[in-house]
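Here the complex is missing one protein chain, while the rest keep their positions.
We call the chains A, B and C, going by the order they appear; numbering starts again at 1 in every chain.
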Amino acid sequence: MILVLEPNTDPQGADWRILERQLARLPGIQYRVHREVGSEVTLTEVYLIGNTAALTVEQMQVLPTVAKVVRVSEPYRVLGRHKQGDDRASSFEYNGVRFGQDTLNVFAGLCAVDSRESVEEMMQALQAHGQTCTRMGAYKPRTSPYAFQGFGASCLPYVFELAGKYGIRVIAMEITHESHVDEIRAALQACGNPTGVMLQIGTRNTQNFELLKMVGKQQEFPVLIKRGFGITLDESLNAAEYLATEGNRKVVFCLRGMKTNMGDPHRNFVDFSHVPVVKRLTRMPVAIDPSHSVGTRARAPDGLLDIFHVVAQGVIAGANLILVDFHPDPAHALVDGPQALLLSELRPFLDDVAIARDGYERRTKLAREQTAH
Amino acid sequence: MILVLEPNTDPQGADWRILERQLARLPGIQYRVHREVGSEVTLTEVYLIGNTAALTVEQMQVLPTVAKVVRVSEPYRVLGRHKQGDDRASSFEYNGVRFGQDTLNVFAGLCAVDSRESVEEMMQALQAHGQTCTRMGAYKPRTSPYAFQGFGASCLPYVFELAGKYGIRVIAMEITHESHVDEIRAALQACGNPTGVMLQIGTRNTQNFELLKMVGKQQEFPVLIKRGFGITLDESLNAAEYLATEGNRKVVFCLRGMKTNMGDPHRNFVDFSHVPVVKRLTRMPVAIDPSHSVGTRARAPDGLLDIFHVVAQGVIAGANLILVDFHPDPAHALVDGPQALLLSELRPFLDDVAIARDGYERRTKLAREQTAH
Amino acid sequence: MILVLEPNTDPQGADWRILERQLARLPGIQYRVHREVGSEVTLTEVYLIGNTAALTVEQMQVLPTVAKVVRVSEPYRVLGRHKQGDDRASSFEYNGVRFGQDTLNVFAGLCAVDSRESVEEMMQALQAHGQTCTRMGAYKPRTSPYAFQGFGASCLPYVFELAGKYGIRVIAMEITHESHVDEIRAALQACGNPTGVMLQIGTRNTQNFELLKMVGKQQEFPVLIKRGFGITLDESLNAAEYLATEGNRKVVFCLRGMKTNMGDPHRNFVDFSHVPVVKRLTRMPVAIDPSHSVGTRARAPDGLLDIFHVVAQGVIAGANLILVDFHPDPAHALVDGPQALLLSELRPFLDDVAIARDGYERRTKLAREQTAH
Partner (left out) sequence: MILVLEPNTDPQGADWRILERQLARLPGIQYRVHREVGSEVTLTEVYLIGNTAALTVEQMQVLPTVAKVVRVSEPYRVLGRHKQGDDRASSFEYNGVRFGQDTLNVFAGLCAVDSRESVEEMMQALQAHGQTCTRMGAYKPRTSPYAFQGFGASCLPYVFELAGKYGIRVIAMEITHESHVDEIRAALQACGNPTGVMLQIGTRNTQNFELLKMVGKQQEFPVLIKRGFGITLDESLNAAEYLATEGNRKVVFCLRGMKTNMGDPHRNFVDFSHVPVVKRLTRMPVAIDPSHSVGTRARAPDGLLDIFHVVAQGVIAGANLILVDFHPDPAHALVDGPQALLLSELRPFLDDVAIARDGYERRTKLAREQTAH
């Protein structure tokens, strides 16, 4: 249940304090406050959580400052695409880059930072090909406690400095603990905020709700959340909603394959057929991660790598962001080398993506024309 | 283990009879003979099955008429794409239509024949749009014994007659028992063979090895075999190999989604990322069945149906055949109406496919050029 | 929809012929007739299949000889356990052995017959331990066409003869084609019917509906049908219902593990937690197949094989039949040797089963007593 308060309700005011006291008395009910501060008006929503079935709309309506009471019936209340004329935004801008259900951004980069040299070679190549986004892994969750876990905060200074040097505007970077957000913020400030960071929640933490809440509370960095393996799509979309209910609505949802042996010989079962589904159910831009889905550099008889093929599949169905592993020297990469693309493949990759994107645009244009008749 | 016999070995000759007697004596060994009758030469291969580990190549080499002994080490011996220079054909022709790993054929049609009128409307529309292939279901395997099971042989006469009338050259038709092949053959002959039939093995019969052997023994009709749900891709490809070892090498392999709730809200988990995989592992043309994979007429916010999107995904990665459900009146279809496309969507569908196919051709052309440098 | 006809309706009579003619005229409707011939009365049921939603009960009620019209609303009409006082039998007898939801029968034997010697050693051991049932595989469906497929009909004479010699009353034997039923019947007759056969439908044929219908039409042999992997339990129970609607109600349902890597390191994911579920949903005796579920001879630190543990799990929850692989010389078995138990383990196996069965009986006795208070 959501209480939409009167515009410009004062969070220090007497009415607000009365409201708080009344809410605190409701048995089995917790609440969470979301404020959207605009230039002219501040909107406040109070989310009631718990046994709300026991409450009536009438009972809530009479509380001070309450303008409207809404029972949450549709799923993904904040990020969802609701029935009948949901014209809320399906895009956002961050550090000069726009992310929406209508854009396409490529995040080619290192799965795991392993040296300053790798980072520099990668970013140099990106700049040479007109790219302004990348992925850089500093904190790596690994299945075995005996495997390399990433350089963590220690690599951030040179990663950010080089990003500035080569004109990178947004770096997707996985975090596995809320303290990493502070480390990232501090490292950015220390070198003068030369770039931006999109926080990435990996598939092992999709339902790490405490992390989601902490990351959702800050609105400085946008968040890319990966679909969880082993759970339904609905559960993963609810996880994204955790970010949004805490206040951060700059959220990208990323498909990365599901873990089942039915996907063999790929490492995971590629799920990019869900690109149009996520766009229908929510207003989030949809990312695809072909590297972890496919997990190999196998090549079809037509000369194209499987990784290229699944990227084309995602893009021709409208994917908005591609998270893809490259490495200057895959044989010596510390994590997931076998699936990384070579720097010499960056040009062919971008050209291949462009053909698929052109196909998507022709398809939707034709659909609009046919509907118009 | 495979014994390749000397060319033109006489199946009535004395040597052959000696060979047969010797093979019969091998403990725990069965064998199967495959003859390829060419215009100038007849080739014979004998497949030894069972405990062949106990046999030596030398021991077999000295048997009469044996020219060469090959231990089967690579999987999918007949249909597979083997390492290093496998230049065996990856296409075949049937009734004037070519099916290969380089072609694209659309089989739009009825999931289940429910009346002569539906069939005629469908075929008329196909002809009007230049199509010469279709799908028509007469024998329907149904989960519940209390559901409609298809009209069976009784609808074949008008289906075939109308196919002739509207210039249809190949009908994909599921069979669930070997007797259906005889019924189809008889019905075709009865009306003067006005069209051709591609026998279809459904996902519930992918490992019905007795059916595969019977269908493999005949070489009159090509066979489209669907991937089995619940089994690995490797097991499904082995099932296709059953057809081939019996002699029928005109085999198309069809992806149709895997059954798991991870595919929700689609009916099945769309598996078209395996298009390049099947082309790499075997020389079979690869079909996709978007209707049963997706199972709904849900539409993305960009105006395109999910079914259109997954078809585009299959085609841009090189799919060779599309099996797709249409119906003149889906609301009254007896089987799987909800997922059928409307006849008015045939033109948009074909246009959409053409864009994706164009994308695939541009992608492979570019890949060839880049490799050439 | 089911038409229950008046008792002793004459299948040659005029009324019946009129009924048949009327049913033939119903559009989109097929029907199937089931006759239960008792000592005093013959009952006839007509199952209407297809678009029965278009029919009314009233319309059917007035047809000649129709005593009652029942809309099928509950699943598994014939084999199901329906709500409120379903007191139909949940057991049957065959060749002097009783199979029910309250009995426990052990079918230890050979996964695949590989020699007369193996069969004799096995049966001798069974007799020595008081067993009268066994499993013997003659027809083996194999994933690869290049693997040993069983000796088929050729081994039946000595298998049946030895069964007679060692007092075996029922042999569970997989069939993969309807012709195998004829071969089995002929071989039994040829040696004077010294034993009985329970036909077994394997997991690859669970939805081979043509085979189910053929096997369901005969009522001579009972049928054990295995759960299909890759399909839901509901779909597998519907497959069993196919047997029953054709007339054969002597059906045992067998759990054999589901195929998913989540079951690793076992070969399949053991599903014996569904023993009470199948007993609640249907009136079929429930079998378990620990050998194919577990697939290894791994042993726990407590000294017991995993195979023993999962058998105990099935039995303590009420399993009624155990299908388990033994072999006199597993190292040389042609099929699935690694999972076979040794003849020296037969005594410990039976003792272990007895402890678990005793546990089940104590548990249900206690439950009855506690309910009685």
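Please note the rule applied: a residue touches a chain if its C-beta (ideal position, glycine included) is under 8 Å from a C-beta of that chain, and two chains touch if they have at least 3 such contacts.
Keep in mind it's a predicted model, so treat the numbers as computed, not measured.
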Touching the absent chain when the full complex is considered, from C:Thr103, C:Ser154, C:Gln219 or C:Asn261: C:Asn261
Sole contact to the chain not displayed, among C:Val270, C:Ala287 or C:Ile322: C:Val270
Absent-chain interface as seen on chain B, which is shown: 260-261
For chain A, the residues touching the chain missing from this view: 28, 30, 47, 49-51, 72, 77, 114, 141-149, 176-177, 204-205, 207-211, 228-231, 235, 238, 241-242, 245, 259, 334
In chain C, positions touching the absent partner: 81, 90, 101, 232-234, 258, 260-262, 264-266, 269-277, 279-280, 293-294, 298-304, 306, 308-310, 312-314, 316-318, 348, 351-352, 355-356, 358-359, 362-364, 366-368, 370-371
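Operating definition for what follows: only the chains that are shown with their structure count from here on.
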Pairwise touch network: line, ring, star, complete, or other: complete
Centre-to-centre distance between chain B and chain A (centres being mean Cα positions), rounded to whole Å: 40
Inter-chain centre distance, chain B versus chain C - centres from mean C-alpha coordinates, in Å: 32
Where chain A touches two or more other chains at once, by residue number: 260-261
